[in-house]
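A single protein chain has been omitted from the complex, and every remaining protein chain is retained in its original position.
And then chain A:
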Amino acid sequence: MKIMVAIKRVVDYAVKIRVKPDKTGVETQNVKMSMNPFCEIALEEALRIRESGLASEVVAVSMGPSQCVDTLRTGLAMGADRGIHVESNGALYPVFVAKLLRALVEVEKPGLLILGKQAIDDDCNQTGQMVAGLLNWPQGTFASKVVLDKEKQVVTVDREVDGGLETLCLDLPAVITTDLRLNLPRYATLPNIMKAKSKVIKKYSPQDLDVEIKSDLEVVQVIEPPKRKAGVIVSSVDELIDKLKNEAHVI
């Protein structure tokens, strides 16, 4: 069985986000870009399934500008067998990513598609659900535990829901999106970085996959949240009560 994993190149988790002065988006020039942390977890899970002998190949897919190849190289260095890059310079909203993924699934025919539950840049949390809908596959989102049964061709997924854990049993092929506590992704070691250099990354364009990128969404503006005002130290209980009453209007 083959596992396909979608990985996204995003502004590094640890970078302080700055909004562009013209309010069209966030600054990505000269900013450290890395693999979306949830996608790292998705890839790690796929690698663990392969290492336990339940899958034969892990294919990493990324979409976006040419620098996505760097993110794919990271994925290959972690252990993915090969990469696919769908090159596109425009904005890619979840629905197009889902359509492109569906097209790739038809080419690659994986038994399992694993994605991060959301990307930390736009926080959409939509792609996994949409692609499952488009493919008409069962979906296990926000997975915190994944157990694959090769014999029965089912996968059992523990999901983190508000009330606790929900356990689902999905028939393969299926879509899984990963939550934070599923696993701890491995580091890219030098021997694996070396091996990754000879791994293949295949390039597609949206046209090759017969997907038209035509957005019906328009970003009006992107602005920073209002800055939190600095606190004050009050000198007495009376002053505190006065402020709560007359300034905060909470008592």
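One rule holds in what follows: a residue touches a chain if its C-beta (ideal position, glycine included) is under 8 Å from a C-beta of that chain, and two chains touch if they have at least 3 such contacts; residues count from 1.
Rule of thumb we're sticking to: contacts and distances are computed from a predicted model.
Look at the chain that isn't drawn here: its UniProt entry, checked against "Protein YIPF3", "Cytosolic Fe-S cluster assembly factor NUBP1", "Cyclin-dependent kinase 8" or "D-2-hydroxyglutarate dehydrogenase", names it "D-2-hydroxyglutarate dehydrogenase". Although one chain is not displayed, its contacts with chain A can still be listed: residues 12-15, 30-32, 34-35, 37, 70, 74, 77, 184, 187-191, 193-194.
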